[in-house]
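All protein chains but one are shown in place.
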Amino acid sequence: MHRPLPESFIPRDPAYAGRVRASFARQRAMALIGATLERVEPGCTEIHLPTRDDLTQQHGFIHGGVIGMVADSAAGYAAATLVAADAEVLTVEYKLNLVAPAEGECLVARGEVVKSGRSLSITRADVFAVRAGAWRLCAVMQQTIMNLHARPGPSS
Amino acid sequence: MHRPLPESFIPRDPAYAGRVRASFARQRAMALIGATLERVEPGCTEIHLPTRDDLTQQHGFIHGGVIGMVADSAAGYAAATLVAADAEVLTVEYKLNLVAPAEGECLVARGEVVKSGRSLSITRADVFAVRAGAWRLCAVMQQTIMNLHARPGPSS
Amino acid sequence: MHRPLPESFIPRDPAYAGRVRASFARQRAMALIGATLERVEPGCTEIHLPTRDDLTQQHGFIHGGVIGMVADSAAGYAAATLVAADAEVLTVEYKLNLVAPAEGECLVARGEVVKSGRSLSITRADVFAVRAGAWRLCAVMQQTIMNLHARPGPSS
Partner (left out) sequence: MHRPLPESFIPRDPAYAGRVRASFARQRAMALIGATLERVEPGCTEIHLPTRDDLTQQHGFIHGGVIGMVADSAAGYAAATLVAADAEVLTVEYKLNLVAPAEGECLVARGEVVKSGRSLSITRADVFAVRAGAWRLCAVMQQTIMNLHARPGPSS
């Protein structure tokens, strides 16, 4: 009873991976929390976040907003892998459920595209807390992304 | 055509403000980004976040996930003002719309309770970007909070 | 501590009310459940739904999906009051919290625009259950609407 596999995603921009990695490198907020972009594939990305004491909420778990940051970025960049070379992606909105306390050595946020449209893309992310090699689902997200296409210039 | 004003919120815990401020002070992620809790009133709180370069996304605006962090905290603590002294609040989920680029000197996240129930509270937050004294709405959030009540001890 | 009043909404289409009412009249699903459009103002609308036994869920309250129907329509038409005469609105997504059982003589869904943009509008809706003249908040919604502009024709 699994849903039909999505059609394979074919990036319009063959250089999508480099473009996405360069954009991620400009997200200074990702550097602040120590998040790294570990995988970039057509329609999906994976961000890793080693846990640190300065990322916690009042009970010592990783702050739900920090989980939202990596989920938002992972899913947004998943959408970005499929847009044209001169297009940009922008988060319209996201909805995040926190399903278990985020503790362990590292969080892994996997973003994937559900539907890639011309102006909007719909994505999801799963966030796992990794502890002693065991992965535990700690958050799920559903997101809407806007694809901003470069405007044609006066002579184009 | 405005909605009826909510009944006034009466905190069950007269010392709610100190309790909420102490909990916020333990959120190390809030210290990391430089957020401060500026107002604590029955059913609402306000968090301020001076903008900084290390909070930005790839276009130089404040990262949507950082906006989510302060919105999540502001609304969660709004719910916390109304629970019993020995209860805790936990974010179940939130949904954030980013409505304008977040730029300026400071973000202000205002959280307010829509409905405070025994086990769940529903809250909202508005996030404004303040620039040269002008406030611009940059995000709106709707959130579900779980109220965790202290378990009765063996002799109660 | 209320948020700043939104700037007044000025409809681009002076005939917005007639256009919105005509569109509502074409929503056959609204007729099926007996919903009526009672107010149409710039940036807001109100839909009334007399309760009926055939709209209930397993406990005899109005089905949460039916509440979503009137909330979705009320907020979508609120956005529609502000678009150009030849534009259409389309629901991108909505998020609905059910905060109290929906029972009484009538539901009232009030939709209002939070931000009206060129391509996207952000809206909210509150749904009240009316019983013996008393209004009780039973659901709140946050929604994203896409504004579809008519394509210029060959000679325009």
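Order as written gives the chain letters A, B and C; numbering starts at 1 within each chain.
One rule holds in what follows: contacts are C-beta pairs under 8 Å (C-beta built on N, C-alpha and C of every residue); 3 or more make two chains touch, one makes a residue touch a chain.
Since the structure is predicted, the reported quantities are computational estimates derived from the model, not experimental observations.
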item	value
From B:19, B:63 or B:95, residue that would touch the chain that is not displayed	B:95
Hidden partner chain, touching residue among C:44, C:82, C:96 or C:129	C:96
Missing-partner contacts on chain C, residue numbers	23-24, 26-33, 53-59, 62-66, 68-73, 88, 90-98
Hidden partner interface residues of chain B, rising order	92-93, 95, 119-120, 144, 146
Chain A, residues in touch with the chain not shown (by the definition above)	1, 3-4, 39, 41, 44, 46, 95, 97, 99-100, 110, 112, 114-115, 117, 122, 124, 126, 128, 135, 137, 140-142, 144
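One rule holds in what follows: only the chains that are shown with their structure count from here on.
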item	value
Most remote chain, CA-based centroid, reference being chain B	C
By count of C-beta pairs in contact, the leading pair of chains	A-B
Chain B and chain C, separation of their C-alpha mean positions in angstrom	27
Approximate Å spacing (C-alpha centroids) for the pair chain A, chain B	24
Intercentroid distance (Cα basis), chain C paired with chain A, Å	31
Per-residue multi-chain contacts in chain A, two or more chains	92-93, 95
